[in-house]
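With one protein chain removed, the remaining protein chains of the complex are shown where they sit.
Naming follows writing order (A, B and C), and every chain is counted from residue 1.
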Amino acid sequence: MNFSSDNASGAAPEILEAIRAANNGTARAYGEDVWTARLEKEMARVFACDVWVYPVLTGTAANALALAAVVPQYGAIFCHEGAHIATEECGAPEFFTGGARLVTLASRDGKLSPGQIERALAQFEKGSVHHAQPAAVSITQASDFGTCYRPEEIGAISSLAHSHGMKLHMDGARLANAIAFLGCTPAEATWRTGVDVLSYGATKNGAMGAEAIVFFNEEHARDFGYRRKKAGQLASKMRYVSVQLVCAFEEDRWLRWANHANALARQLAMRLATVEGVEIAWPVEANAVFAFLTDALIDRLHARGVSFYEWNAGSDGRRLVRLMTSFATPEDDIKRLIEAASG
Amino acid sequence: MNFSSDNASGAAPEILEAIRAANNGTARAYGEDVWTARLEKEMARVFACDVWVYPVLTGTAANALALAAVVPQYGAIFCHEGAHIATEECGAPEFFTGGARLVTLASRDGKLSPGQIERALAQFEKGSVHHAQPAAVSITQASDFGTCYRPEEIGAISSLAHSHGMKLHMDGARLANAIAFLGCTPAEATWRTGVDVLSYGATKNGAMGAEAIVFFNEEHARDFGYRRKKAGQLASKMRYVSVQLVCAFEEDRWLRWANHANALARQLAMRLATVEGVEIAWPVEANAVFAFLTDALIDRLHARGVSFYEWNAGSDGRRLVRLMTSFATPEDDIKRLIEAASG
Amino acid sequence: MNFSSDNASGAAPEILEAIRAANNGTARAYGEDVWTARLEKEMARVFACDVWVYPVLTGTAANALALAAVVPQYGAIFCHEGAHIATEECGAPEFFTGGARLVTLASRDGKLSPGQIERALAQFEKGSVHHAQPAAVSITQASDFGTCYRPEEIGAISSLAHSHGMKLHMDGARLANAIAFLGCTPAEATWRTGVDVLSYGATKNGAMGAEAIVFFNEEHARDFGYRRKKAGQLASKMRYVSVQLVCAFEEDRWLRWANHANALARQLAMRLATVEGVEIAWPVEANAVFAFLTDALIDRLHARGVSFYEWNAGSDGRRLVRLMTSFATPEDDIKRLIEAASG
Partner (left out) sequence: MNFSSDNASGAAPEILEAIRAANNGTARAYGEDVWTARLEKEMARVFACDVWVYPVLTGTAANALALAAVVPQYGAIFCHEGAHIATEECGAPEFFTGGARLVTLASRDGKLSPGQIERALAQFEKGSVHHAQPAAVSITQASDFGTCYRPEEIGAISSLAHSHGMKLHMDGARLANAIAFLGCTPAEATWRTGVDVLSYGATKNGAMGAEAIVFFNEEHARDFGYRRKKAGQLASKMRYVSVQLVCAFEEDRWLRWANHANALARQLAMRLATVEGVEIAWPVEANAVFAFLTDALIDRLHARGVSFYEWNAGSDGRRLVRLMTSFATPEDDIKRLIEAASG
């Protein structure tokens, strides 16, 4: 049983089938193929607006290049201290921006609030050449702690960001899970509430490897094609990347897959909460369950072959752990995990 | 009929089947999976030596990161003026090295010679902080003009490079085609003749999208894992990249596919040479046919739906064109192209 | 009366005289002059060891290039949250290192302790390519809060740093003030207690504009000449930079100047402490006096033409302010400031 991460799962059969279908004869390389053209149309439909879409190959590149498109080298980027860009990308945003600085803010649930961004901004002297200049806020939806920003929360952050001349970036590696939970439209979750640039990730939700940088404003995309190429992120046989994204958006598969993962996470949390010595850390909104477990329970689960991450030590000698579900998690795994946990 | 580039072709059925087979349950992410481990073993077998293998996602990244691993920011890289790194990568090597300089050298057949490198070196004042310092020679095998370095030619270049403290990088986007033509071992084509770091490309030869940076010396690979991650080139579901490479090397498929492409290019050249107004520009060694065609012939081919690239104007009002074959080019396309050319 | 910063002062007459004396006929450019050679000898004498000295032109460049010499692009640098590199250099360290990350740590007195560095290190997963890798500790001597590390404190930090494979960098923009206070030898303040690379600043202490990056280990300096040049920090008429540094070190002028500044700061603190409503924030060790003042007192001082920086709000409605002295502060200014403060 593997609850370590949603990227431990494979690819959905529909994705493989879409790739197989795209593997038909020759096609123009470097994104001038019909699948890539279809992707932009499909995303315009899904997001109900004009979009400028640039498929790339990893989530790290999606985040770092999206930020580099809207943040100057002397900029500061405000994000949660647990954000993927701050903790898991080996400083890629700093590299691709030419040395911008991440300003990390703490909160229990993995989400930023306008108040804390405002307090952090107060430390910056705008217009002083000695200091990095506030340039962007980056939020993660669903957050790295499995929680989701409500549209009005995004709107409040974007209002603040824009009033200070900053852009709002969304790391949407798990945007599908967030939208599935919120039940809002993709538009409400992004540009209608002020998101300027989105890193959309399909990889954790059914794809083999496909990410897209989505601009909601043509100006931001103006010279992005050169930047993507120079960054080594322009796939030659792009059709195989684009078709994964097309497949995920068509027939709302991305939301169905996310719904499956979310549902299993909720189920897991509910049943785990009944096991002695377990405390669910915070409400489960997307596909991650954070829980405090006793050392004995952790050892027992590992012994029974359950993979998951230990986060850090909590109160009462218990440890915080993360259990993730995905589009491919078998329902039976929940039952088996609870059995293992219950001894 | 598409003779525009070998990356216009799709993926080999064996590659799709290997991906399908790898899509089985969960796997550790970020290259800690069994397919990636198998890849290093497989390449050690193929190259008959220890290798340090880092799969990446595009040829541009493979070249730029390989060079950045062995060239300091103040370094100079000697390459052919028609090399992919000089003409087709939007300055990615300069970006990833932190500002190293490409020194481009001309030759009719796309290959560098020790003599011209030596003459170029004479312009550099070694040890002077005012000048970029010679740091690497980068050769392309097969070259961008479809010609192949003989092992002894590589040896002569590497001897010169090493005697000046420079590393030898090989852009092996079409290494399979070169080895298939030369009939030498992969070892003879690379480390035995002094190649320090290889960018191996499977994408143009049967894969969907899979490249690998191969170090033949552990020292060069020492901190490369961090560099790849920071560059946004560490795939999370790496198994799908690695398995493509494994599939290509297993059962010598890479050479069989390359042989097919080479054979068709030779056949195409032989038959095209008999068409009035055609002059084959130089001997066809790999899978590219460079030929001088009259404008009338070019127009006729385009009118018949043949895609290919026009290179530049030649003598006698003819133009140089490039016709490429791939592992997937149908034999029948050669016949049809010749029929179209013959009027 | 200007107590805003020690860089508000001009240059010492001896510095101007040394420049005048160096302005004699022609000299080899780019540091191949006799003054630059003399500087290395003079600093070897002062530090009682072999040194590799690279004059540069600003303190920001001295810090950023020194760090870039010992920190890889994927490195993490631990420093105080009030360190000049973190707060006053617009992200220059991130730029010159190619994207390394500053990890800022808080303390009341502006100094780092081994314990807090160790706790911060515990958050880093060494050997994981996803995370920036601990590469250097940077300490500021005297600190930005005017306090001084004792040699044994430096030794404890360097032991910890070295045991984790990190280098110890010292921002010595006010090293003279620290050594004048400590009464130790320059060697004890630096390499004998484990400093690997020093950014030495003469500008704040008598010079017009002269900084030096000092390596205590030849290996770190190996290719530094190229890096300095590429960074635009190799002065063509270097003699005018080097001679300022030579002049400062000769006859121990640097320490005499620093002693003057320190003595006046102590005197200022002692007398200011007797003014009603004033609380000296922490012991004055170098040439900065941090004190809590009432708003009324701050207003009065400004009204009397006293310049100084307001830091931040303290307890009891008082504000923290910084008053700096320099080698050139007239003794009379202390008396006049106290008179102004006393109403």
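Please note the rule applied: a residue touches a chain if its C-beta (ideal position, glycine included) is under 8 Å from a C-beta of that chain, and two chains touch if they have at least 3 such contacts.
Every value quoted in this text rests on a predicted model; they were computed, and no experiment measured them.
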| item | value |
| --- | --- |
| Candidate in contact with the missing chain, chosen from C:R38, C:H130, C:K229 or C:R319 | C:K229 |
| Contact residue for the chain not shown (choose from C:S9, C:N177, C:T193 or C:N287) | C:S9 |
| From B:F78, B:F95 or B:Y240, residue that would touch the chain that is not displayed | B:F95 |
| For subunit C, the residues touching the chain missing from this view | 2, 4-5, 7-11, 16, 19-20, 22-29, 56-61, 64-65, 89-92, 95-96, 203-204, 208-209, 226, 229-237, 240-241, 307, 328 |
| Positions on subunit A where the hidden chain makes contact | 30, 72-74, 98-99, 129-130, 133, 223, 225-230, 234 |
| In subunit B, positions touching the absent partner | 73-74, 87-92, 94-96, 98-102, 129-132 |
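Methods note: only the chains that are shown with their structure count from here on.
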| item | value |
| --- | --- |
| Chain ID, smallest distance between chain and overall C-alpha centroids | A |
| Angular offset of subunit B relative to subunit C [C-alpha, multiple of 5 degrees] | 180 |
| Fraction-based call for subunit C against subunit A, same above half, different below | same |
| Distance between chain centroids, defined by C-alpha means - subunit A, subunit B (Å) | 34 |
| Mean-CA-position distance for subunit C and subunit B (Å) | 51 |
| Centroid distance [mean C-alpha coordinates] between subunit C and subunit A, Å | 42 |
| For subunit B, residues contacting two or more additional chains | 226, 229-230, 234 |
